[in-house]
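Take a look at the structure below.
As you look at this complex, bear in mind that one protein chain is not there, while each of the others sits in place.
Presenting subunit A:
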Amino acid sequence: MLNRQGRPTAAGEAGTQAHPTFTGNKALAQIEPLLFEIGRHDTTGVDIDEPEAFTPRLGGLERKEAIGLPGLSEPETMRHYVRLSQMNYGIDTGLFPLGSCTMKHNARLNERMARLPGFSDVHPLQPVSTVQGALELMSELGRYLMTLTNMKAVALSPKAGAHGELCGMMAIKAAIEAKGEGKTRNVVLVPDSAHGTNPATAALIGFVVKPVPARDDGSVHVEDVKKLLGPDVAAIMLTNPNTCGLFEPQVVEIAKAIHDVGAYFYCDGANFNAIVGKAKPGDLGVDAMHINLHKTFSTPHGGGGPGSGPVVLSERLAPFAPVPFVRAGKNGFELVEQASDTDEKPFGRMTAFHGQMGMYVRALSYMLSHGSDGMKQASEDAVLNANYIRAGLSDLMSLPFGNKPCMHEVLFDDAWLKDTGVTTLDIAKAMIDEGYHPMTMYFPLVVHGAMLIEPTESESKASLDLFIATLRDLAMAAKTGNDKERFTGAPHHAPRRRLDETRAARNPILKWTPPSPVAEAAE
């Protein structure tokens, strides 16, 4: 008999308690076991034919033991990683105001360009005559970076920001040694507000780190720098705009004071995105600055890399740039891979090959797309968006350095949470429940309970309005103290509740191990 009524179309009865599911899954929220719990040692998702019989020439070093690598078929692999991805928050998910990290839109054109076979399917040691287009791209990227910064040279090869810092500081060390001052100039000044990578980098190559205090207004004062200057000072590592989201007002005076004692000005360029097309670091007196292509020029962060950290250098440091580098020759582009191939004085080599080509392509694609006008506009919009958030929250949340304009990020402290029993961490976790990635928390260290918010230029006004309204609601709820559990228990709605990091560090479990037969029998 035909069912003429068809399936029911009403919404059903509301208000019933959700029943725990048999699988533990919650519709689209799927539980995904570890690869090692679902994979099999005889399964493979790649069809390769067994080679014809051969006699190995491995010098008697054949592997005899099993490796212990489970495999999955292709459909299982697809599902495993898609489900994992669904437990992640990305820029494409929502507002990602992670201060100092610059989570701006990652245009897919850049992905397509990086995958052009002429860039992705060429080997770093092919004959130079067969990679002229790749060298042209590197040369063009270098030209863009030098033009935007008004600097004389660029070392493209560093693999990430911290690697770029290392490269810049090595160039400074080489220049000092070339002047015969290697033994006596060994102090590097680093403000307290600096990224941790700065002191770590300086210490790595034998410099002694001396802190420079920040003033109450969040800036570094030239008089405080001068007090520390002497013939033993090799360099200052100054972030500008700084990690408090402020342009250092005395940067030019500081550069001059540094140069007057024969030292060098290393600028941490992590926040260059605030001033691209608005000011040139070379005009400010910078001698070396790394540029995080993954921040300023939007090559994707990829869950923690790969990055790319080219370093621009002043005329004084240019001769010391490491190999390899590209130069224009009579018959096209040349690649200088050995110190013996140049009259300059390269200090050495940062990495095996030419750096992060895949990131160079994406960054150049970003720059070509934006153009000089678009890059200027992007900086202005980034700064405008941050200040709009500041204006929307300044009456409820506390600004450690007063309510004055900031650059691309706005820094709040936790004074406004005093006596509420709610911490910066709680606010961050409550933001997760509201569908936002938290801001950077507890950095910079110079501010108590820091909350560093960087919206980037990628956010619309409507997006910012909702973000501001959400934070206002959270701030008021925290202050009234009526619903503390909303904060201290957060996140409630994420794929995981708060994770026990102390336990992870006390008893490190860094890989999967098969359950022991005894434990299994006991279960």
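Structure notes:
Note that contacts are C-beta pairs under 8 Å (C-beta built on N, C-alpha and C of every residue); 3 or more make two chains touch, one makes a residue touch a chain; residues count from 1.
Here is the rule we go by: contacts and distances are computed from a predicted model.
Only one chain is not pictured, and the protein name UniProt records for it, out of "Probable glycine dehydrogenase (decarboxylating) subunit 1", "tRNA-specific 2-thiouridylase MnmA", "Carnitine transport ATP-binding protein OpuCA" or "Autoinducer 2 import system permease protein LsrC", is "Probable glycine dehydrogenase (decarboxylating) subunit 1". For the chain left out of this panel, the touching residue among A:Gly142, A:Gly355 or A:Gly449 is A:Gly355.
Of the candidate positions A:Pro51, A:Gly180 or A:Pro517, contact with the hidden chain is made by A:Pro51. Across A:Thr21, A:Thr147 or A:Asn482, the residue that sits in touch with the chain not pictured is A:Thr147.
Here the missing chain is touched by one residue of A:Phe119, A:Tyr266, A:Phe412 or A:Phe487, and it is A:Phe119.
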